[in-house]
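With one protein chain removed, the remaining protein chains of the complex are shown where they sit.
Up next, chain A:
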Amino acid sequence: MSDSIIGAGPIGSGPRRIDGQRKVTGAAPYAADHHPDNMAYGYGVFSTIARGTVTGLDLDAARQSPGVIDIFHHDHFPELHRSPASFAQGNKVEETRLPFEDNHIYYEGQFVALVVADTFENARAAARKVSVSYKSSDAIANLDQGVKAHGTTSGSGNHERGDAAGNFDGAAHSIDVTYTTPVETHNPMEMHASVASWEGDRLTIFESSQGVVVQRNALAKIFGLPPSHVRVESPFIGSGFGSKLWMWPHAVAASAAAREIGRPVQLVVPRPQMFTTTGHRPETRQRLRLATDESGRLVSLRHESINTTSFTDQYVETCGSVTKSLYSCPNLLVSHETTQVNRGTPTSMRAPGAAPGLFALESAIDEMAHEIGVDPLEFRMNNYADRDESLDLDFSSNHIREATEKAAEKFGWQDRNPEVGSMREGHEIIGYGMAACNWEALKRECEARVSLRADGTAFVTCATQDIGTGTYTIIAQTVSELTGLPLEKVTVRLGDTSYPAGPVSGGSWATATTLPAIAAATREAIKELKGYATSEKGDFKDVDSDSLTFENGQLTHDGQRVDYVDVLKGQRLASADGHAHTKGADDKYSYRSFGAHFVEVRWDPGISNLRVARVVSAIDVGRVINSMTARNQVEGAIVMGLGMAHFEATEYDARNGRPVNNNYAEYVVPVHADQPPEVEVILLDYPDLAFNEFGARGIGEIGITGMAAAVANAVHHATGKRIRDLPIFKEKLMENVPDVPSA
């Protein structure tokens, strides 16, 4: 396929989100905005212990509470089936245990009962009257306790080449350092929510979901139904950051309750339980061992990580995923292990693996460069890989050196005085830091349908989702590009399993996956249109359809132009339709995105205040489809990354495994006042045509990778302190903090 997709149309320009007005005016319905007739409300009763069993439930007071319809729990819940949770079969769930399966408690905040009542208030009031008796065991409250109690289990995504251990000892320079990252919780604005209704043996569920098709398949498995009997709708999502990729227990609970009581049921997960029963980024401990030769070339690199997982499922945070291929090194080991703790099952959070992994790797690279007295930029330039040594493949397109140089120049890296604490202004010490960023480019199979309609509009359907990133808009841009119809004449419908199957909105693959299918379906529709035009009744009946051209909504041949609307109307046709089913990526190349962050921090030691003052990032993600939404993705990821660097941590009480800062006030994410005064995003915009005809690789995740390391490296430059344990709370940088042993 040639570069022909890109014409004078809207691909590459920066139109506003076509769904923006509906969102800001409240016209876009989110999951819990749906109120089918006769709907009842569920409210959960959640475990207050992290480990043990439920020994009794006193439901008398709750049953007598006004409006209560039914109360579900492990002795009163229909027998369902587990979903096999296969990614390949498209029915993955992260937590395979069903709600109310038995009386075991694996984490605080686990569903132990579900009260269903006529109103939300009645359900909540009754839920609080349920009295639960527990037999409690000592909780495994964190990673250290897990490793101590039962060690680790091998995970996936491991890799070994050469002899990393043998080339470490005796190398000219080496470091051996360990980094830790805390649990981070996605905290999307919109709560997880389900509104489930049954008609006979057919289930319809409105869900805040990043993957309607997978949820449909999983629900079909769980309820023993053909997938065609389940419909999942998620047209708008108040963000997910990965927590809504796979279905969580509340959706099963709501669906089962609705079937049992014969009424639709709405169930919203309260904010505190969004810290427990809908996934989180797990705690990690990562040991990095790096060695170089005299010239500063890496000769040995080991990245060994452990992450916490639940007692019900193994979730592997693949911290070393990027380490395998970012730098050239003949002797390399990446390993992942897990340890079970009494927390809910973790899940992907924006740039899973890479976000915590690059904090460690890119901090270690900085430490290594510092160790041998080389500028960290130069060290990276000397060691970046030119091909993927883990897959033994060429990169399809890799401009990391240019990205690094461009960002460095824009940032003014050459003005950095490498001496620690040497740059000051007023009360503040200035630190400059940098880090590489990296993310795999992925592409899945996808179906889509495009109709060119007799009313002059195009109608597009695909069961993928727009999670706030601009998918609606780039799909409309694509159809507009190929048909010449203006954006406002293109109607896009997503987030409904009654449409052709589309991908989960995750992995930064939505753009690369959906646009080829949309384009193919559009071309099919145009082909059908040409068929009509060249048929017996058509305006071009003597013309070979291949010689017809279609542009700006018109069919043209040899000076004759006919509006496509007239072609359809002339034959009493409603539309010309195209359906496409496109394939996932091939394995001819290593497909990855690249970039570099440069960060200026300001540390005011007189008031122990750390702030990120400036960020310049250059990102190489292939072709940019929408410059506005793309830039917005990177800017948002930068801000999320600085939150990861010095604010975010879900804190658990080490005595009982209970999260203590499970709300928006005490779980600290950046607010507007924390936005760096200057954020500059450079999008290199080199089409990766080996990957797909659009040359686009996806942009949702790469921006957060490396950010925490860039901040930590800048902090080291300012303060001389190497913070290897996120987040970089001020007390880790302060002097004279009295030492108080933990109780």
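For this structure, a couple of remarks:
Criterion: a contact is a pair of C-beta atoms (placed from the backbone, for glycine too) under 8 Å apart; a residue touches a chain by one contact, two chains touch by 3 or more; residues count from 1.
Methods note: contacts and distances are computed from a predicted model.
Name of the non-displayed chain as stated in its UniProt record, restricted to "Xanthine dehydrogenase YagS FAD-binding subunit", "Zinc ABC transporter, permease protein", "histidine kinase" or "Cytochrome P450": "Xanthine dehydrogenase YagS FAD-binding subunit". Per the touch definition above, the residue from A:K92, A:H159 or A:R658 contacting the chain not shown is A:R658.
The missing chain, though absent from the display, is touched by one residue of A:T53, A:S608 or A:S627; that residue is A:S608. Of A:A149, A:M189, A:A574 or A:V737, it is A:V737 that touches the chain left out of the display.
The hidden chain makes contact, of the residues A:V420, A:V668 or A:A690, with A:V668.
With the whole complex as reference, residues 48, 121-122, 124-125, 128, 606-609, 611, 646-647, 651-655, 658, 660-662, 665-666, 668-674, 729-731, 734-743 of chain A touch the missing chain.
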